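For reference, the structure I am asking about is given below.
Apart from one protein chain that is not included, each protein chain of the complex appears where it belongs.
This part shows subunit A:
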Amino acid sequence: MAPPKRPSLVGAMKAAKDAAGRTAQPPEAAPVASQPSPAAETPAPLAAPPGPAKRDRSLSDRSATTALHIPREQLHLLRLVAVARANREGGGRPSVSNVLRELIEANRAALEREAAGG
């Protein structure tokens, strides 16, 4: 004799939904946090994406990819700066690498002095 068919999980959930519909009040929802900010009904359509940037071959040929181990807060700050600069410059891709490059260039003299033991 075949064993009785075990009700599936989906079937059980359907029964649970029917039961939930019959119950009076559900537990009050308590969101983790709330930042509802529905914008206007019809936001402006997205502008066309910026075209692919021309590859700076001379720069890429002289560059290396690496990883940095820095505090999250510092990385977050660098990202915010990258986003702010990208927005100022027309919405291209934010680049933390560019921010770091510019920071190094701005401090190059002092860094080179230190590297030379000064």
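Please note the rule applied: a residue touches a chain if its C-beta (ideal position, glycine included) is under 8 Å from a C-beta of that chain, and two chains touch if they have at least 3 such contacts; residues count from 1.
The rule we apply is simple: contacts and distances are computed from a predicted model.
**Q** If you look up the hidden chain in UniProt, what protein name do you find among "Branched-chain amino acid ABC transporter permease", "ABC-2 type transport system ATP-binding protein", "RNA polymerase sigma-70 factor, ECF subfamily" or "ParA family protein"?
**A** "ParA family protein"
**Q** Quick one: say which of A:10, A:70 or A:109 touches the chain that got left out.
**A** A:10
**Q** Against the chain that's been left off, what residues of subunit A make contact? List them.
**A** Touch with the absent chain occurs at residues 8-14, 16-17, 19-21, 23, 25-27, 29-39, 41-43, 46-47, 49-50, 72, 75-76, 79-80, 83, 86-87, 91, 93-94, 96.
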